[in-house]
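Quick one: structure below, then a few questions.
Of the protein chains in this complex, one is absent; all others appear in place.
Presenting chain A:
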Amino acid sequence: MNAKIRIRGLTKTFATGATRVQALAGIDLDVQDNEFITFVGASGCGKSTLLRAIGGLEYVDSGSLSASGREVAGPGADRAMVFQHYSLYPWLSVMENIRWCRRLAVHTRDRTLADVEAASGRADALLQLMGLGHARDAYPNQLSGGMQQRVAIARALMPKPEILLMDEPFGALDAQTREVMHDLIRHVHKVEKTTIVFVTHDVEEAIYLGNRIVLMAPRPGRIAQIYDVPLPDARRQDMKHGQDFLALKKEILARIRETSGMKTDFDLLEQLNQPAG
């Protein structure tokens, strides 16, 4: 079967004044249909750039990139994106946010009464799935960060995107809320059959969510290694304490430390405490 997302020789360089940063250097990757793939790596290794390129939000310098068999030439309704924050429409209620895509021509082109009813049913189902039933008419700024991200996910899922792109969507949430969101998004992946590409800097999150983990390294941004996650599809929180999980976590953390170039210089730290002179 053909890959859902096919990336070959992708490169991207950012030029800001005289400095040039190679954010992506020769990325090759196939993501399978209905896969849950996570990108992890040190800050600045190009995770967001790669995700945004798949979403069509970032232009690349060379290489080829296709999603669902079509060349990516810009953003499209088949690839929904969930951002870390500030992406909800604060002037709309939770339900109006979720149903927002129904105002767009692409989703209402040949609409029949049955379509409208199906959409309304889907919006209700998503609202329930995300545990937002009681917040239906609330405005986003009346919700906690975790609830806001649920709305953002429901809104992204509403038009049945084939691919869901998530850029550190739980980065601003506390640890407990994050665990709940992890199980929720795994559940969504199962019922919606969406292909999910998930960017994080949290190794534990990357392992717990992913079927595969793409470890990236910076300067230049590249794929350092791809790991298969040795966990069954049905994830449980206690798996985080399993042997395989911990071993993989340790290995990935060590690799990130190696590539990040941020070594602790104990001599230098020592000097900080020396009296001047």
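Quick note on the criterion: contacts are C-beta pairs under 8 Å (C-beta built on N, C-alpha and C of every residue); 3 or more make two chains touch, one makes a residue touch a chain; residues count from 1.
In this section, contacts and distances are computed from a predicted model.
K.L.:
Could you check which of "ABC transporter permease", "N-methylglutamate dehydrogenase subunit B", "Aspartate carbamoyltransferase" or "Dihydroxyacetone kinase-like protein" matches the UniProt name for the chain that's left out?
P.N.:
The chain we cannot see is, by its UniProt record, "ABC transporter permease".
K.L.:
Quick one: say which of A:Ala18, A:Val106, A:Ala234 or A:Leu268 touches the chain that got left out.
P.N.:
A:Val106
K.L.:
Kindly state which of the options A:Lys4, A:Lys47 or A:Arg155 is in contact with the chain not pictured.
P.N.:
Once the missing chain is taken into account, the touching residue is A:Arg155.
K.L.:
Check the options A:Gly63, A:Gly76 or A:Gly171 and report the residue that touches the missing chain.
P.N.:
A:Gly76
K.L.:
I'm checking contacts with the chain that's been left out. Which of A:Ala3, A:Val21 or A:Leu57 qualifies?
P.N.:
That would be A:Leu57, which touches the missing chain.
K.L.:
Of A:Ala42, A:Met95 or A:Leu165, which sits in contact with the chain we cannot see?
P.N.:
That would be A:Leu165, which touches the missing chain.
K.L.:
Going by the touch rule given at the top, which residues of chain A touch the chain that is not shown?
P.N.:
55-57, 74-77, 79-81, 83-91, 100-101, 103-107, 139-142, 152, 155-156, 159, 161, 165
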